[in-house]
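Omission of a single protein chain aside, the complex is shown with its protein chains in their original locations.
Then we have chain A:
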Amino acid sequence: MFPFDRLIRVMDEWTAAQGRTDVFAQIGNGTYEPKHMKWTRKLDQLDFAKTVQDSELIVAHAGMGSVIMADQYAKPIVLLPRIQEQGEHTTDHQIATAAWLRGKPGIHVADTDADLPPSIELAFATARDTSGKWASAANPEFLTKIRQYVLDSL
């Protein structure tokens, strides 16, 4: 996992400013170690799912794993895209992902570090509308075409 020290640092400062004791962070290979949040380097996939399920709100990079997981458990999510120039990823594709996700039910996008706290406030204030929830699998027509191709190839 790439580090994302910028997000972890901003969230650690937010946690201190809010006086919260219930914030948990997965920090990957980052060098910044939180002083105010509980944290771990990496959760395995099952613990990650359980942590999402037990959370009130998710704050994450603009990665589809986190976004889909948040959707699955109907949790609001705030996204801060990783930026290539800061060494946070190999490309800037997360900016495009965030642009596409902006405004979808339960999803909030922070473009900059400074946008993060107000985005979190907004996410807390807005109850998650699950009416736009993604189905648990891809759309049936897409699945049918893939299935047929696989069967024809066997």
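To be clear about the criterion, a contact is a pair of C-beta atoms (placed from the backbone, for glycine too) under 8 Å apart; a residue touches a chain by one contact, two chains touch by 3 or more; residues count from 1.
Going forward, contacts and distances are computed from a predicted model.
*Asks:* According to its UniProt record, what is the protein name of the omitted chain, chosen from "2-oxoacid:ferredoxin oxidoreductase subunit beta", "UDP-N-acetylglucosamine--LPS N-acetylglucosamine transferase", "Amidohydrolase-related domain-containing protein" or "3-isopropylmalate dehydratase"?
*Replies:* "UDP-N-acetylglucosamine--LPS N-acetylglucosamine transferase"
*Asks:* Just name the one of A:17, A:74 or A:138 that touches the chain not displayed here.
*Replies:* A:138
*Asks:* In the complete complex, which positions of chain A touch the hidden chain?
*Replies:* 44-47, 63-69, 90-91, 93-94, 96-97, 99-100, 134, 136-139, 141-147, 149-151, 153-154
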